[in-house]
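As you look at this complex, bear in mind that one protein chain is not there, while each of the others sits in place.
Take a look at subunit A:
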Amino acid sequence: MPEKSQQYLHNFHNYLENRVNLLTHTFHPKIPIEKVRRSVPNDVKLRVLQNQRFNDYLDKISTDKDDRKKKVFAALQILSEMAFDRNMIVIRTLGSIIEKLMGQLYSAVHINQNSIKNLKESMGNQQIIYLPCHRSYVDFMLMSFICFINNIEIPSIAAGMDFYNMKVLGELMRKTGAFYMRRTFGDEFYWNIFKEYMHEIITYNDFGLEFFVEGTRSRTCKALWPKLGLLSMSLEPYFMGEVHDLKVVPVSISYEKVLEEQLFVYELLGIPKPKESTKGFFKAITSLKSKSYGNMFFDFGEPISLNSFYGSDVKKFNHSSEPAHIQKMSADEIQLTTDLAQHVLKQQQNKIVIMAYNLIALIYCERIHTNSIESLTFMELEREVLKLAAFFEELGAIVGFDDKDPAKNIRETMALHDNVLEVTGNSSNIQLKRANTDSNRTSNGNLKGHWLCKEVMDIVVPVFSLQLYCNPTIYWLSQPALFVLSTIGQNVVLIDDLKKDVLWLRQVFIYEFVLYPRFEDEEFDKVLKKLLDMKILIQSSESSVILNEKSPYINLLLSAISPFFSCFYNTSEIILSKFIGMKFVDKDIFIAVQSTLEQELLKGNGTIHPYSLCLESMNTSILSLCNSQCLFKEKQNCVNQYSIDEANMSALVNRLRCFNSRWNFNYKYFGNIILSKI
């Protein structure tokens, strides 16, 4: 393992080697913010009803006293549905079960002890908001569990109603600190209550708060564009001067294998996940093979104090002269909130541990891209993995794998993922393992897109599964790849022109790769420097660069973004060819793209990456097209309706085509294996 990573990972201890009995563990937690009196969960709830802003609102919407009473009652009911609770017995019992399960599921649970020490030292003086990345339901349990065993107060956790609906489990989780948030929009009454509840959680409660800035589990295992709702509710009391500071703690959790892997793959293809039920959940968990999920890394990021993060950007004085409850956050403050969200996201990503299988997946894809998969033997793979590990480390990532015996590590991780790649033949060739999908899948109405045939599904499922392990590395690769894309096939490129192209591509992939425009200048300079340092680009004059065609990383970078490029490009082209002059909805696009591409794949068209069938990528593409005014969006009965701006859209597609023509993409391999089956 590269040296820097090794040093860093040295602070991680494998919990499973030193387990705790949760039933007897003494819990004397550090409190985020120590006040004269500890807060009481029930009071958080009741304080909403006493809250001035909420009372003013009630006054406003009530027709008379009786009506007001009814509304107060309704509010109380909503609060009962929403509010978290605390019951140590439940925490211990549920914790023990989770502890046992972890012991069974994982071969190691690495926890950064240093980061825990760091966090605990910083605690006591301000409310804490924990913001973990969200890749799995396991994240939920894990945070609370780790807090518990490390004597950190267990935070209240914003959870979706899907948990609430799991009857027993929902109630149990409530007692460990979960509070529930509906996913309804436009219900003003509900949201006013929720907002006040959040307000009390920040200003009164001392437990700490946890939610996911990404809003939901990332089915792609890539970062999602952060959502501002909960974060701005949490920050509002800070901007209003009601709390002197807040501490935001990014949390990075990395999985060698994600529990929901196959569920995600199906969801990304538009085949809806089964509804969560408690029984189903336990059944799913207990049917899991022992130690079949490998390693897991848990790391608290450096706590971010808002005061020091914002420095003089925040004029807290702005709100102090009026009562807080009648003010709104200003546009500037919403901007600052977005800045923070984006910063947190980067901090999460920086600490995600890149594991051997991520590297293997990338290498495999590169081989497909360069049409040299046949020559990839196990020996070759081992060498490549070591090289790539060094590359990631140079990019700044933490790479975690056992380099004392890399072959063993690779073999083990390959075994964990034997549903995706297999080692075959005498020369130990690496091959994609065709899935055997259920050909009788009902084409029920829940399908989000097009019903894909078995021939395609059997290939697409392992391709998507594999992509899920490329995706955690995209954070590191996407930006360098855009530079390569902008310079490949060109001669000398002026840095100014390069920047224009890169910024344009950033716009295109703004949501796919979470490329925050306010970071663009800084990131451009940083990546440029890095690529020069790594000799991927060569400075040809003070104001120009040239791509180093000999760099071994060019194909790797291009192949890493090619699935997304392919999806965006194909989606845009298909929209342009099918929907001019029409009004259409998301599903129309999904079906059109999936069905068109399915046909092409069946024809063996090698210019289409199978990942182009991914609905999530289509989604980010649509968002980006709206953002660059190629599509117009209007809400009709809560459904997005789109229409095309033909001029903008054609211009965009032309420019993409131009980029596309600079490299020769070839996914014939996938086409061939699909064809071979027919």
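The criterion applied here is as follows: a residue touches a chain if its C-beta (ideal position, glycine included) is under 8 Å from a C-beta of that chain, and two chains touch if they have at least 3 such contacts; residues count from 1.
In this section, contacts and distances are computed from a predicted model.
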item	value
Hidden subunit of the complex - UniProt protein name among "Kinase-like protein", "Multifunctional methyltransferase subunit TRM112", "E2 ubiquitin-conjugating enzyme" or "Alkylglycerone-phosphate synthase"	"Alkylglycerone-phosphate synthase"
Residue among A:Asn165, A:Ser292, A:Asn318 or A:Ser595 that touches the chain left out of view	A:Asn318
Contact partner of the left-out chain, one of A:Gln104, A:Ser292, A:Gln327 or A:Gln507	A:Gln327
Residue, one of A:Gln52, A:Thr216 or A:Ser661, that touches the chain absent here	A:Gln52
Missing-chain contacts mapped onto subunit A	52, 55-57, 59-60, 315, 317-323, 325-331, 333
